[in-house]
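As structure tokens, the structure follows; a few thoughts come after it.
The other protein chains are all here in position, but one chain of the complex has been omitted.
First chain written, first letter: the chains are A and B, and each begins at residue 1.
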Amino acid sequence: MYEVKILTGNETAAYAAMNSKARVVAAYPITPVTPVVETISKLVEEGRMHAKFIRVESEHSAMAACIGASAAGSRAFTATSSHGLAYMHEMLHWATNARTPIVMAVANRAIGPGWNIWADLGDALSQRDTGWIQFYCSNNQEIYDTIAMAYKLAEDRKVLLPAMVCYDGFVLSHTSMPVELTEFDDFLSEYEPVWKLDAENPFTHGNILPPEDFAELRHNIQKSHDRALKLMKKIEEEFFELYGRRTPLILEEYKMEDAEKVIVTMGAIGSEAKVAVDSLREKKVKAGLVRLKSFRPFPEKELRNLLEDKKVYVFDRAISPGSGGPLYNELKSALAFSPVKRIIPKIVGIGGIDVTKRTFERAIFERKVWIKEVVS
Amino acid sequence: MLISVRFHGRGGQGAVTASKLLAEVANSMGYYSQSMPFFGAERRGAPVISFTRISDEPIYEMSQVYHPNIVVVLDPLIMKVVDVFAGVKEGGTIVANTTKTPDEFVFSQRYLNIIAVDATGIAIKNDLLVAGLPVVNTPMLGALLRAQIPLEIEVLEGIVGKKFGEEGEKNVKAIREAYDLATVKLVRGSGKRKYPRKKKIKVEFPISTPSEGVAGKTKLWRDFRPKIDYEKCNNCLNCWLHCPESAIRLNEHVEIDYDYCKGCLVCTTVCPKKAITFEREVFADV
Partner (left out) sequence: MKISEMEREEYVLPGNTSCHGCPSTVALRTVLKALEGNAVLVIPACCTSVYMGPFPNSAINVPVFNTAFASAAATASGIKASLEWQGKDTEVVVWAGDGGTYDIGLQALSGAAERGDDILFICYNNEMYSNTGIQRSGATPYGAWTTTTWKGKREHKKDVSELMLAHGIPYVATASVGYLRDLYEKVKRARKIRGFRYLEILAPCPPGWRFPMDKTIQMGKLAVESGMWILFESIEGKLRFTGVSKSIAEGRRKMKDLEEYLLSQGRFSHLTEEEIGEIRRYVIKKWEKLARLVEGEIDAAVAKFYV
């Protein structure tokens, strides 16, 4: 049983948290993710969402409260963006080492100054080393499904890691489209923690961890990421069998069978890229697309298999100054010993520059790395 | 020539300062030197190690010292929990703060030089106390200079005298006393003491179990031993209430748990009957 509603990406995220049975939400408003916070507040006050909503005074506290709630045994949810995510940084690390499987929606936005409220994946990509699982979505249905799937994955005994579900600010966060509001009862039951804070069973969490034990913890976190990658395939299948939707967790391929020139990208522009592939194919270019969904864990092997013998164009909607596009760099190292013809970096859509199919075409036909204007 | 020195002490005794002073002495005598502390998250009383390297060539090692020529043991009781002899080179030197004689030390090397000195006694005598605890680092350096090491006591005295300001004189006096009073002897090894080995634990979650003695038997931190005179004690429980260590047990009457009492002596000051006195702690079995 489900209804189809026309929802923005933000509203979708709020409904997903509700139907995923998140029981504690702590969040702080920031453009462009504010409507998630507002919608959850409304759902809780109307008694439709059964959760405690903590209206915290900052993002640092939002993540701290989620960590506390998760440690005490509740499914916790939050949402943020840009400066808010940067302000959370310390607690993102904390959530990982604490092994608290929180899920967070992130509406990707640039970080100032100058003030820029528009889409840019730099906020989330600069959190790549915090140990969080990172998914980048390309439409609202995917946001909805991925939040539920992220809980399933994050809470698995073999994983126990926090996960962020990212979507481009405004481009998805404020764009309305039909979303099937599936109820997840068959897929996701109430959270059953492996451990929780309980006065009946006292233990101390997070005291001093000497060097060798700390290395062991960190190694286990790395192994959990490896296991998460394997589990993703299983969860995709289970989800498809229950709801009939092929929602990818690792990556999505488009016209890859005979592709010679392959676009690799993430997020909403990964949807636009499909149009670009079609357009390129009309111009007799054998184009294809790999839209990466999981940036952490990074699916090296899967990408290697797909991109052998191809000419690869990597489109980053983010820049790591002094290095280049984060996705480009990760991919370059993943493909270092593969027979890939060439890997070409492209930087597009920075600070919210609209990315069209022609942006992709121009980037591929011209030798420019940076496209700093709208190509209409 | 590379001389490496390892200092064992407890937080508050000045092991790190001693290690650095030694490096300064070497440096001012024209040697290359390095002093490297290893910081756990010490409180006063917790085991501390520090290292000094002295060489006539530039020093590139950035790791800890595992095979020292000289070991300085600032704490008389640390040997109970830490293997201070570990890795010491044959014929090397142990400088120990102890009331024992050199012949009483047990180690597996064939021969070691043992330099024994009661630095705690010297510190108390010269009023080298911080928050009531004896600081033994400078007298221990005095004793150390009796080892095979090309450093001069006058240089050490000069540096300490300058560095410690008003406290300089007391420290210099303690250095000289320790240098003069230390017993030096070449001792034959007579076996190996056993130390508990750390168990390897799988760390899936950073979760710990409540237990007594997370820092071991903290009686080893005790310089002073409180004692209840049950003739005077009226069991008012003030000592129990105020013990920062939870080391006073309630049975028929209050009892000090001498396994864990650190000897802070708070109990002696809160007893309305003045029934708790103290004396300097000397462990017979160490």
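Rule of thumb we're sticking to: a contact is a pair of C-beta atoms (placed from the backbone, for glycine too) under 8 Å apart; a residue touches a chain by one contact, two chains touch by 3 or more.
Since the model is a prediction, treat every value here as computed from it, not as a measurement.
Chemist: With the full complex in mind, choose from A:86, A:111 or A:209 the residue touching the hidden chain.
Modeler: A:209
Chemist: Which residue, A:17, A:65, A:251 or A:364, contacts the hidden chain when the whole complex is considered?
Modeler: Checking the options A:17, A:65, A:251 or A:364, the one contacting the hidden chain is A:65.
Chemist: What residues on subunit B make contact with the chain left out of this view?
Modeler: Touch set of subunit B with respect to the missing chain: 11-12, 41, 43-46, 130-133, 201, 203, 206, 208-218, 221, 236-238, 240-247, 250, 257, 259-260, 262-266, 268-270.
Chemist: Which positions on subunit A touch the chain that was left off?
Modeler: 23-24, 26, 51-52, 54-58, 60-74, 76, 90-91, 94, 197-199, 201-210, 213
By definition in this document, only the chains that are shown with their structure count from here on.
Chemist: Could you tell me the distance, in whole angstrom, between the mean C-alpha positions of subunit A and subunit B?
Modeler: Chain centres of subunit A and subunit B, defined by C-alpha means, are spaced 53 Å apart.
Chemist: Touching subunit A in the complex: which residues of subunit B?
Modeler: 40-41, 201-210
Chemist: Which of the residues in subunit A end up touching subunit B in this complex?
Modeler: 97-99, 160, 194-195, 202-210, 213-214, 216-217, 220
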